[in-house]
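As you look at this complex, bear in mind that one protein chain is not there, while each of the others sits in place.
== chain A ==
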Amino acid sequence: MTYTGWIILTAALVGLSCGITGVFLILRKQAMMADAISHTVLLGIVIAFLITSEVSGPYMLIGGIFAGLLTAFLVQWLNSLKVQQDAGLGIVFTTLFAIGVILIATSAGNAHLDIQHALMGEITFIPFNTVTLPIIGDVPQATVLLAAVLIIVVITITLFYKEWKITSFDPALAASIGIPVLLMHYVFMSLVSITTVASFDAVGAIMVVAMLITPAASAYLWTDKLHNMLLLSGAFGVISAITGYYVAAWIDTSISGSMAFMTGIVFFISFIFSPKHGLIVKYV
């Protein structure tokens, strides 16, 4: 495959996995959790690096899950101690992120880990760092990681589809019929974490928030069916990622920036033209 081909495929995978995961972030009213986790996974990645001395997929995923769960747990814990939910979130993620930044600067300075890269990502470098897979041949490492994460996300969401639905819609009923609501919450936070870690190389910690939240928020405006929302959100993610790449190539600017910008454009169009909840429909 060509250099451009790999970049577009990688971007599309980011759009798809973030789009799907994001639907439940929106429906569970935990959009800001994405912001928090996108920052704290940095700590997980750094710790994984310090322990294993390598920046490789599986370790990063495990580190990311650890950091994501730690974030979710600490927010929950502070909340139980009467710290407001949003304040708790702000405290936890900035503190964990700061620890990550300090560790990078003091212990991991020489590695392929720097703060600029972590925040903004650099999708243009992705095709240079390949692994050799049987049959398929040389594939960029980040692309393999994203494909693996996409498979995990799709399987987890499909297998427990009705449980995700009921715990998102009515956690009290879910708990009363014996569905482990808190466990599902932590599993979901793990999904958000691995999606974030896998998207890190491509779009960075800040833009991944756009990819997680905006396509799902746009899809929410178009449909009244959960499965349609999942499909649409995934599609919006892919469309934003691909058009974002071409916009970036056209005006020669940051690819991750353009991709995130395109999610905003998709939302804006949905917000105005959506047949169900759009501005135009409301005023006509």
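Everything that follows uses one rule, which is that a residue touches a chain if its C-beta (ideal position, glycine included) is under 8 Å from a C-beta of that chain, and two chains touch if they have at least 3 such contacts; residues count from 1.
Quick note on the criterion: contacts and distances are computed from a predicted model.
S.K.: Per UniProt, what's the omitted chain called: "Fe-S cluster assembly protein SufD", "Manganese ABC transporter ATP-binding protein", "Rod shape-determining protein MreD" or "RNA polymerase sigma factor"?
M.R.: In UniProt, the chain excluded from the picture bears the name "Manganese ABC transporter ATP-binding protein".
S.K.: Out of A:37, A:166 or A:266, which touches the unshown chain?
M.R.: Looking across A:37, A:166 or A:266, the contact with the absent chain belongs to A:166.
S.K.: Per the definition of touch given earlier, which of A:53, A:84 or A:176 contacts the omitted chain?
M.R.: Only one of A:53, A:84 or A:176 touches the chain omitted from view, namely A:176.
S.K.: Of the residues in chain A, which ones touch the absent chain?
M.R.: 27, 29, 82, 159-163, 165-166, 168-170, 172-179, 220, 223-226, 228-229
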